[in-house]
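With one protein chain withheld, the remaining protein chains of the complex are depicted in position.
Take a look at chain A:
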Amino acid sequence: MGKLIYLDNAATTKTAPEVVSEMLPYFTENYGNPSSIYSIGGTAKEAVTKVRERIASSLGAKNNEIYFTGGGSESDNWALIATAQAYEAKGKHIITSKIEHHAILHACSYLEKQGYEITYVDVDENGIVKLDELERAIRPDTVLISVMFANNEIGTIQPIKEIGAIAKARGVLFHTDAVQAYAHVPIDVDEMNIDMLSASGHKFHGPKGIGFLYIRTGIKIRSFIHGGQQERGRRAGTENVTGIVGMGKAVELSFSRMEESAAKQKELRDYLIKRIKEEVPYCRLNGDGVRRLPNNVNYSFQFIEGESLLIMLDMKGICASSGSACTSGSLDPSHVLLSIGLPHEIAHGSLRLTVSEENTIEEMDIVIDAIKEIVDKLRKMSPLYEDFIKKQGK
């Protein structure tokens, strides 16, 4: 097996070396508690403040609107559950989409058990939320709309500005799970009328276990972790200083080279999309051709199952992911792929490749050759393919 080819950057990214070196002094020297009075505590506090400012400015937000959390899932849970509770007097209805991350969907089913009502809006065949349906779903007791900025599986970017405008016009709060989008595509919370936004450090070469929630000034939201006065008393617990510092460096790096990085990723993405389409028969590109994250490729290969494909790619040193049931431990394939209208057997045969700017065209060539060989091998083993060929022969 040769060098590892990592194409699962939507799952997590390699921590940038600059991020690691930025973090190290906060383990070894500036380990003080930011709430303390002595100097090393002050140094840590200063570092946290700087990162807060940097994140705020990256979104067009104010410093005191950024709250550090343990990551994307915590931010999503906090935004949904605490907002629902805070606005209970207005109503107990929330609108979201059918293709959200489980951090949203499972928080929603938790709320349903607590007596809240959730409307799950459909998406079209490319995974774009149906705006007319979303607008029709708004009721007098609707308190929150939560729609992801970009989908983690198929990379579809939602019409966030339009959703924000609808929410604003109807007096409903708007949260977006931007875990896949933040630091990858430009976001302006005012221009897009975003009231709350979740992000996660490890999706853009920062460390794991750190993220943030943007909460617009004036929004009532309950404390999620009760304790000390950290994060203005809304999210208690000693700050994850090393994580915050690392995420801050990753923000700096990502925003300083966002355009060129996106261009490089798009080149790799489009190369993969084009060659797979031309060279692998019976495949289907999932997600929108244009409104798509720069790093995302998602294909379904008919007649084969995703986990087998992943294991065989892994044997060749290629890291990827799939929406197959077998990779999730349940019997159903990805809810995202089913929501865009794929039949079960096609959803089982999906492959997600998510690139980073560090990948090369040479790597893409190796990956495409591997996919061709493996898909062919698995089809020769597949009773579905056998039936298909026999049917065609008739």
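Keep in mind that, in the parts below, contacts are C-beta pairs under 8 Å (C-beta built on N, C-alpha and C of every residue); 3 or more make two chains touch, one makes a residue touch a chain; residues count from 1.
Everything that follows uses one rule, which is that contacts and distances are computed from a predicted model.
The complex includes a chain that is not drawn, and of the options "Exodeoxyribonuclease 7 large subunit", "Sulfate transport system permease protein", "Extracellular solute-binding protein" or "Nitrogen fixation NifU-like protein" the UniProt name matching it is "Nitrogen fixation NifU-like protein". From the set A:K14, A:K161 or A:K380, the residue in touch with the chain omitted from the display is A:K380, counting the whole complex.
The residue touching the chain not shown here, chosen from A:N30, A:S198, A:S308 or A:S339, is A:S308. Taking the complete complex into account, A:S324 is the one of A:N9, A:N152 or A:S324 that touches the chain left out.
For chain A, the residues touching the chain absent from view are 106, 109, 303-305, 307-308, 311, 315, 324-326, 329-333, 343-345, 348, 380-386.
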